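Quick one: the structure is below, and I'll ask about it shortly.
One protein chain is absent from this view; the other protein chains keep their places.
== subunit A ==
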Amino acid sequence: MNVNQHTPMASPYGQPQPGYGQPNYAPLDGGYPASYAPYNGPASAYQPGVPPQGSARGPPTSAPPPVSAPQQYNQYSHSPADMQNGPPPMTQAPPRPAGSQPYGLGGGQPSYPQHYAPPPTMQQVTNQMGGMQLTSGPPTPAGLGYAPPHSSQPPISTSYQSAPQPSFTQAPPPASSAPTQPPPPNAPAASQQYYRGPPPPPQPPFNSALPPTSQQQFLSSAPPPPSQQTFPPSFSSSIPPPSCAPAPPVSQSQQPFSTPQPHFSSAPPPVSQPGFPSGPPPPAQGSFPPQPTPSSSQPGSVPPPGPPPTSVTSGQYPTPIQHQQQPPDSQPSPYHSGPPPPRFQMPPTVNHLPPGPQSPPGPQGPLQQPPSPQTGYPPQQNGAFGQTRSPQAGYPGPYPVQPNYGAPAPAPAPAAPAQKRLDPDAIPSPIQVIEDDKAKTNEPFVTGVRGQAPPLVTTSFHVRDQGNASPRFVRCTAYNMPCTADMAKQSQVPLAAVIKPLATLPPDENPPYMVDHGEGGPIRCNRCKAYMCPYMQFIEGGRRFQCSFCNCVTDVPPHYFQHLDHTGKRVDCYDRPELSLGSYEFLATVDYCKNNKLPQPPAFIFLIDVSYNAVKSGMVSIVCHELKSLLDHLPRENPEVDSVVRVGFVTYNKVLHFYNVKASLAQPQMLVVSDVSDMFVPLLDGFLVNVNESRQVIESLLDQIPEMFADTRETETVFGPVIQAGLEALKAADCAGKLFVFHTSLPIAEAPGKLKNREDKKLIGTDKEKSLFQPQVGFYNNLAKECVAQGCCVDLFLFPNQYVDVATLGVVPVSTGGSVYKYTYFQAQTDQERFLNDLRRDLQKHVGFDAVMRVRTSTGIRATDFFGSFYMSNTTDVELAGLDCDKAITVEFKHDDKLSEETGALMQCAVLYTSCSGQRRLRIHNMAVNCCSQLADLYRNCETDTIINYFSKYAFRGVLSNPTKAVRDTLVNQCAQILACYRKNCASPSSAGQLILPECMKLLPVYLNCVLKSDVLLPGADVSLDDRAYLKQLISCMDVADTHVFFYPRLLPVMKLESGSLPVAVRNSEERLSKGGVYLMETGLHLFLWVGASVQQELLLNLFGTPSFSQIDSSMINLPVLDNPFSQRLREIIDSFRAQRSRYMKLVVVKQEDRTELIFRHFLVEDKSASGGASYVDFLCHMHKEIRQLLS
């Protein structure tokens, strides 16, 4: 969305947009700072929601005409102070209603009013809303109770609980905002609390308030044009409708942006007013007219638009632009300031922006004051800003950005009128979105409604399965799929689902129930073989059922017959998981087993490299020592019972040593196989044993292995035969299982699968680069195939000191559903903990074997492509030798026919697997999404995180066959098309210079930029080929949560900590870091603790036990255990972070200005990267240019 929609947009949807606009756009100008200050003081409570918006818009609009701008500013400043309380509620209220209203159809309104009661205006709004809803209502309500949701926008879905309106709030963003809003006063308070904890008091209020509001507005804004229909229904929408009319003006206003300032000026004010005229007007003006209206307008129109247009027009209308910008800045500032760091920046910006200030000087005065106090920061920020801006500046005009974008960014600066800088705070902020989502999610997510987008992955929520799979199992890119292939093609939005079949559920959610349909096996559709699920329609009194996937009618077996009730549902519907839940398991019969034989319990085989390097690095002794205790924790389904998993041990260098650890032996026996050219397993009985029975022998073995090889001088290793050995062992034992390979070096010994060192930096960036990602020899592909056939999953732990060719070694693990762990330059002291934790987790985690996954879909779409760690021998079956709880598979769908809006699109993912106890099972996940014939609906129900997950996997696979540059360009291109399509078809008409982003996708550019900058696609000089290959395979099986944090790391200021809640994250940019601060960054793979150079002694004492910055030992791998609440809490946080991720993150303490800071900076993904990746701002500009090109 961003930029351009200053006010105009806002005005129509004022509310929604504002949220966005503010945060996103605000950054553009210095304006923010100003607003901040004022806000802080006065309206802290309110500011959040409304003020920002209002102000933001105001300014932009006004901006053009200095005069107007000032006014707006004034208003703003004032508004925060004065009106905030009043107006915000207004705006907020509407939004909620929107969400709630839909549901409320009937009684909803009343309820709302109550909620909003406080603000009278609200009622009005609600009324409006109500009206809207009603209209919308009809369609939705449809026959079914759920109907409403369907018909209406997603938010509606929440409707079910007509009674509990609050719940609705969740629905879409608006909902969330709603909650906060209802008690406008409360909201602020709450927000304050939040923020109080952290740092600047002023900010908190803003953030809290703003985000919600902004989002709402935003959302609304986004939809407005296209959705008008929906929109109105949705919520504040009520307002919109009326506003709708105004909306256009808004857009116009935007346009004016570039050209006629006057419009703006006029527009904004009018807009806001008009928007609310009915209800809001009074309050708006008084309290914060801006808030309601402006807010809305802001988001949409907001600063962002400013810049782009500026860029375009800049030459022509330098001045106006400036103004605009300024105002926006100021406006945004308030909002953004709300968030976090921006605030500080704000002030400086203000300073910088003389132009802006000029107009508003008077009014700003107050604003400025606040900034002044903050001065401490400003300077830094200024500096930061200056930098960032400069590029921005360039941005507007020439869009030199593009080039930057690709790779090394030539300084876009040229154009650079400082004025035009795009303020980072003005562009969509991930943090904001995340926080908004968190804030609005306070009720369990109920999956019963079709096409309802779940909360973000960053939000913790409870899920209630009512017919669709939990988002923990399945997440879709779009919850409202286009009906036709044409639409899909037009939008370019990937239709994909990220499925994590065995995902671990939080303890308070029930794991899938087990269903046993008896000897006949699960009941399935005769034609498409879909499994019994809630979508099946029973007909003819229950004697037959119609498959909702293929419409085939199948007889119900006698033993499964049940009568139907008056609604056509089976009477036992709620007694049977397969008829009422989205996820459940079937007990498979022997027909579902390999060779028609019930499977044996699986086996784990440990294959340990004992060459010189392995022994010397300490790996061997660590593994052996750890295994002794770890073997007691083999996976089991019933914790009361011993695991049935058998274990076996092999060590190897250039020959393999198998061990006979039969219980009856006094001592283990070693069997050396030196004929590695033709691998075989030398023994059967005694190789795979039950741990408890052979415990003594095993312990004796593990004690002796390090001793035996302590003096080894063998440096060569083999690799292919090692896996062959494990595979053969499993074959011999006729069971599935998992190999744990602990390997150190490039396998150069004479044997199958021997490799050469082919790392050649010169190839990077050339067309031949792709060959480096392809396996060196075909041997491993064939081996992988065999492994899959046997259900042999391979987990590879690498301890390389040099190039080991991960691209080749990883082939088997990746194809068998295994994992690769890499510990470069492994040293026992520093890496032991990480390795052991990984090993423990890897060993203990829930895992299934010999799995086959099949995704069935409604007629009309088809699963066409799959991404992840698996093997496919045909086009439909995903074969996974092993499938653990951390592995996700991304499935892409394509149309092969039309879908109907009525029935939506159904998908059923069935995974047939052998559990760790040796039971054959089918896990079924059902998912239903809506279908739409309007593109707007599609854009309103997307999930950016999932899209990014898909894009990253798609791109990373692309590097195998295309030059990385081409892959990057493809990504940018597709992204631009998505956004351009939105702009063209859904956004309200506005100047081409405006960058308008769909609410759901406003983070797409920033996240996409992170993907483009990743080491795989854009390697720095110090990134080895191994690292890239490693990341590539790692991403391929990540779920949405993992990719999210991987691409956009979580950066928490930890100067102040409270128990029970985490500090609000800050954006990944150096300018957000305070010299006096301490920040914790989590990327899913790394954990950094960044310590500013001028951190207070007290903090250092609390943290490190040393008062001096220089005495901090940056080589520490764990924080010292100190007995103070701060230290305890921080360590708690670190522990909880680690617990969330599938891989243990080693803590790296980064001192500012220290050598290691380079690495840390690499993860500040909004900044320009050393390897040439564009900064967020630059990229956004580039993206905008791309979009404009597409549009023209």
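Methods note: a contact is a pair of C-beta atoms (placed from the backbone, for glycine too) under 8 Å apart; a residue touches a chain by one contact, two chains touch by 3 or more; residues count from 1.
Operating definition for what follows: contacts and distances are computed from a predicted model.
The unshown chain of the complex is recorded in UniProt as "Protein transport protein SEC23", chosen from "glutathione transferase", "adenine phosphoribosyltransferase", "NADH dehydrogenase [ubiquinone] 1 alpha subcomplex subunit 5" or "Protein transport protein SEC23".
Considering the whole complex, the residue from A:Ala485, A:Val644 or A:Leu683 that touches the absent chain is A:Leu683. The omitted chain makes contact with just one of the residues A:Val474, A:Leu701 or A:Val878: A:Leu701. Only one of A:Cys573, A:Leu665 or A:Leu960 touches the chain withheld from this view, namely A:Leu665. Looking at subunit A, the residues touching the absent chain are 655, 657-659, 662, 665-675, 678, 680, 682-686, 701, 704, 708, 711, 713, 732.
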